[in-house]
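Read the structure below first, then the notes.
With one protein chain held back, the other chains of the complex are shown just where they sit.
We call the chains A and B, going by the order they appear; numbering starts again at 1 in every chain.
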Amino acid sequence: MSMVRKNAWVLGLLALLAVLLIVTKLIQPSFGATGLESLARAALPFAFATAGMAIVVIVGGIDLSIASIMAVCGVTAAVLMQSMGAVPAVAITLALGGLMGAINGGLIVVTKVPDIVVTLAMLFVWEGVALLILETPGGTVAPGLRALINGSLIPFLPNALLVIVIAVALVWVPVRRSKLGLSIYAVGSDELAAFRSGVSVGWTKVAAYALAGVLAAMGGLSLIMLTGIGEPVPGPYLLASVAAVVLGGVMLGGGRGGLLGPIIAVFILRIIRTILTLANVDPNVTTIVEGVVMVAVVMLGAVLTYRGRRT
Amino acid sequence: MSRTEPQALLDATGVAKSFGAVRALTDASLHVSPGEVVALMGANGAGKSTFVKIITGALRPDAGTVLIRGKPAQVGSPAQARRSGLVPVYQEPSLIPDLDVADNLRLGDTPVEPFRHWVSELGIEGLRLDHMIADLPLATLRILDLARAIAAEPDVLMLDEMTAALPTDLVEKVLKTVRGQADEGRGVIYISHRFTEIQELCDSATVLRDGRTVGDLKIEAGAEEQVVELMLGAKIDLGKAAARARHVNEGAPRLSARGLAVAPKVTDVSFDLYPGEVLGVVALEGQGQDEVFEVLSGFRKATGGTLEVDGDAVSFNHPSQAIAKGLTFVPGDRAEALMRERSVRENIALPFSARLRDWGPLKGRQERARVAHAIEKLQIDTRAQGEVQRLSGGNQQKVTIGRWLAHGVETLLLFDPTRGIDVRTKRQIYPLVRELAEQGAAVLYYTSELEEVPLACDRAVVIFNGRVVDVVDAADADEQTLMRAAYGLTEAKAAS
Partner (left out) sequence: MSDTRIHAEAAEERGLVRLGRFLRDNPVIPLIFFLILLIFAHFYIVMPVRTGRTGALSAFWVNNLIKFAIPLAMLAACQVLTMLTAGIDLSAGIVATIAAFVCATLSPLIGVPGAVAIAMACGVVVGLVNGFGVGVVRVHPLIMTLGTGLIATGCLQVYQRFVISTGTLVPEFLVWLGTGRTAGLPNGLFLFLPFAAFILWLMRFTGFGRLLFALGSNENAAKLSGVKSWQVFLALYALSGVIAALAGLLYLGMIRTPSLQLANPLLLPSVAAAVIGGTSIFGGRGSFAGAIVGALILRVIDTMLTLLQMPEGARIALFGLIILLVTALYVRITGSR
């Protein structure tokens, strides 16, 4: 009973996703394996950004700089791959992402300036860093890496989706099962009670931001895997990730939710775009609709958080 | 270490702590021997909570020592205090609301089997470890917190108002279990307002007053009177109640509450407040008076009962509606009411601009005159008026009252206006309150310091456990009577 109730939100999201997939199929009867593949590919960077954002929101913070970290990691990997193999380049990029996240978290803990302000400033700092590394789009991406997210090894299960699931699981599952994962939820849920239960609040925050950084680095990598070059200007991932996190059942304010819900939410938000495109809606209008949906979701989240705090 | 003469488990001596200019503790001490349950008692503002924070490692003392089993306690964080053998159970459970029980145990490295044992020992049946903490009732949480503390096998257990919010059957089990812990050789510090429990459970009591330990006594028959006396002590003279004609209420009440309820704390509060009257509210901490004031000032909706202002039924959604009806509120925590980094003038003049129609140009001259009047009336020290946070506590409190003085007072709701301020300011506040009443204002006056009641009030309602249990004539109520009433003792006697 508790299992169902705990996961009711996620199950609901899955049902919604299924409905939307059927709607898509109805609008465009030819929608099939290729359609799924391109959907999963487009969702890649959003999914990683959202997973990272979800972790910092769970710990009770927010990371406005997530898109900028993705940009830095994307260009770094693209530049590195000009002179070295894909594997060391990817490893260095992931470490760099973790480091940038840890710097964000460290600054929050040390300066005692609220998360939202620190990461707003860091949004610009990391954006500047990305431009310093690569002023105009460039660099290269190992072809093997790009092939990774194409096609479907298993029918109707796009490789891009597998990449998302495996990569996020590799980062999150061990953490979730360790004491660090507990601490992350504890700090986000009730900082004072966590402190009294013996949790090191500062280190937990730094770790959560570092994890978000690693996931953002994966997002950056997926960006260059999609386009083939490094792009120093941050993409529209901030609001999209916040909206997906809220829709995915993670309360702004922390302590609740997981990573599965937000990732399903990413697909829901992406598929809305697909449907609008298939319905021949002007892509710019699609952007507006998407923006309105995201703002509405965030508003709903604010109302729920506000209510939650009052009771 | 000799076996025959056991060393004290906890030994705190000469503990002092100041916050800026405020001396919260001057010389507090507490000794707990193995097998002993010590009640730590003190009236509001005696320094109890600061002392508890120091013992548990949340604060560092300025002077004095805290020894646990003869070793200096590693204070610095609750985690360290725990490691050195002291486990506190706080009034608000320190369990993580969004984790289930098992995860909470894992977080604090609590062994599961002993925990389960103690939970069922304490009378909670059918607890599942996958229950979310947020879904459990408060009483259960407090029991879980206690079980978790006992399962950690501490040398000293500290329980803060452990039985508050517990139903009677659980209270009995808790008392029995705690007694059992002491009998096994542990030390227990028991903080409570409830004499009956203390009598039943504790071996001795340590009484704090004005930041120092004023007495250690054995709990035996009649100890209750002694404790009350110690807690009150020889008070600083707050001035005599000015000889005044006894106020007689006539006409219709300004404010009339009938069966006011705010779930879950307030169940039945009724009173009438007349123009020209200062009506005191006597209550221990957390008996529901906070909620009553919040309802009257428009911060919260009542869940039951009726409220009438000048005969009209009212229900406020926002403080602006209460203000429109003449109900103005001075909260107990000054930080809630003041804009710390703004000037005295801006703080006092804030309500002038509140309504949409007052958003235009400031009426400089009129504002200056009204603010100056309030400042003069209250004798606010204006040397540091550029920023309210640079004023002393007393002057800050005067600013919060001055705001409504400048605005015009019909019904003033004062919630513990003298909390933590100096005697001189207190002496200025009582006549002011009286004067306001004489000019026709109705004043509702909650105070945590009982000796103020005869000084400032005409009548007083006593609230205990969310209900008005008594109405007393304030002018001739002595402090002993009031304190007994506040502790619900009169009620207990009336019942028996």
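Throughout what follows, a residue touches a chain if its C-beta (ideal position, glycine included) is under 8 Å from a C-beta of that chain, and two chains touch if they have at least 3 such contacts.
All of these numbers come straight from a predicted model, not from anything done at the bench.
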Sole residue of B:Y90, B:F329 or B:F464 that reaches the chain not shown, by the stated touch rule: B:F329
Residue touching the undisplayed chain, where the options are B:R60, B:H318, B:R368 or B:R424: B:H318
Absent-chain contact - pick from B:I124, B:A139 or B:L350: B:L350
Residues of chain B in contact with the chain not shown: 297, 299, 318-320, 323-324, 329, 331, 335-342, 346-347, 349-356, 358-362, 364, 386, 403
Residue numbers in chain A that touch the chain omitted from display: 64, 107, 111-114, 116-118, 120-133, 135, 232, 236, 238-239, 242, 282, 284-285, 287-288, 290-292, 294-295, 298-299, 302-303, 306
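The rule is short, and it goes like this: only the chains that are shown with their structure count from here on.
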Centroid distance [mean C-alpha coordinates] between chain B and chain A, Å: 45
Complex contacts: residues of chain B adjacent to chain A: 77-79, 82, 90, 93-99, 103-104, 106-109, 130-131
Chain A - residues contacting chain B, complex: 2, 179, 182-183, 185-186, 188-190, 192-199, 255-256
